[in-house]
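Structure first, commentary second.
The complex appears here without one of its protein chains, the remainder shown in place.
Coming up: chain A.
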Amino acid sequence: MILALVAVPVLVPLLAAGLSLIVSASTDRQRTVTLTALALVLADAVALLVVVERDGTVVVAAGDWAPPVGIVLVADLLATMLLALAVLVALAVLLFAVGQDNADRGPGITVPYHPSYLVLVAGIALAFLAGDLFNLFVAFEMLLSASYVLITLDAGPGRVRAGMTYVITSLTSSLLFITALGLVYSAAGTVNLADLAVQAERLPPGLRTALSLMLLVVFGIKAAVVPLHFWLPDSYPTAPAPITAVFAALLTKVGVYAMVRTESLVFPREGAWWVATVLAVATMLVGILGAVAQDDINRLLSFTLVGHVGFMIFGLALSDVAGLTGTILYILHHITVQATLFLVAGLIVNAAGTAELSRMERGEGARRVHPLTGLLFLIGALSMAGVPPLSGFIAKFALLRAAAAHGGVAAWLLAGAGLVTSILTLYAMVRVWRGAFAPGQGDPLPLRGRPGMMLTMSAAVAMGLTGLGLAVAAGPLADLGERAATELVEPGGYRTAVLTGEREGR
């Protein structure tokens, strides 16, 4: 029964994707299939989180082939926390997309949308649950293939150009991943993460470093770490708002998760990790300076996303329990807030008829934005900048406290860059505020009377409330995060669960 809980988040969306293709003649049926599947997966993910929180890591061996040979799905605290939140965001964004489709009747959602979206969710779930490196590769390919389709839906010249950048960059990183897999296998003789952690200790230090850096580059491209971030602000903003929202919220985080998982489990370190420190500082500063210079609201938010990926590497660079707790809290916070902001940006662009802030500021926007949108933006923006008592403050506070406790040049560099980035984030958000909520435009469209508008707004409000919920539940969440981080730093439990737990069950 518990074993089925682990398989459901991958299997149900995949089966539903097939079903969605069968019923593709009717949009309503496609929607019902997607909504039911995601609701089921959400319920399952929450149940899994409860079980894992109570009883510890759950391991499932596919086809009962014992690890390290067989394929394992591992649900530990970190994976299940991220899974539950990711599915929640995916569901909210889906509702937004359906609502927007009803309101506009425009391009955006076509027949391939629903199956691709489901495959995307299955890929994300598999990436979180994967217990071996090769399965992680397959998960990445699942979510990337789905994202290729989603980013080039209704492909005009702009989307084809952006999609080209996105596809070629992602493909190159996937090929590097295969290369890294080959090298890891020939060096260690295994790709199972738990087994690899044991084998990697016996490798010569030079080879270990080479393999670790290679995986860092692979996941760095997916997570948009500077200097491998260039594709993101080019490709994400061209997609429709709900697709950008789900990409921005989830895809980069999957990259960060893979980075945290492999680097902490397979290549554990003592003390601060300088490579990650430099990457984190560069990512924070380059990303946020890029955001400040932008005029297009979606590009601005994409650069902010790059800047804030730096915060997640921040905790990884400290490589201790407090730092990783900060990283985990930051990932959770950022998934929610980034999705909220991109959805709100979609609403703003929808009302104003343009994405350019300077035009909105001159009062050239078609209509004023609905006040509720303003409130949602305010919550998201302040949270992103780290204003207490919102979730961003809690995550940033955890990181800064970790840096202060850690001490040393690297930690203070990270803390300094983090503070500068927070202030510049606030500046970037104020620019959006001045543009998007400039006076002197036509009255906002009423929510009632337009089919879908209520649904769209409710989905955005739900995301905003989730962000507030994270802040309200900060205490228990920080405890959970700390437990998950302890599991990462002391991976003995993970190794035993995968390698011995299965043998008993055979």
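Quick note on the criterion: contacts are C-beta pairs under 8 Å (C-beta built on N, C-alpha and C of every residue); 3 or more make two chains touch, one makes a residue touch a chain; residues count from 1.
Please note the rule applied: contacts and distances are computed from a predicted model.
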item	value
Complex member absent from the view - protein name from UniProt, among "Molybdopterin synthase sulfur carrier subunit", "Na(+)/H(+) antiporter subunit C", "ABC-type quaternary amine transporter" or "Putative spermidine/putrescine transport system permease protein"	"Na(+)/H(+) antiporter subunit C"
Candidates A:3, A:39 or A:69 - the one touching the absent chain	A:69
Contact partner of the left-out chain, one of A:53, A:141 or A:361	A:141
Touch criterion as defined above, residue of A:22, A:43, A:155 or A:375 at the omitted chain	A:155
Residue numbers in chain A that touch the chain omitted from display	69, 134, 137-138, 141, 144-145, 148-149, 152, 155-157, 160-161, 163-165, 167-168, 171-172, 174-176, 178-179, 181-183, 185-187, 191, 233-234, 299
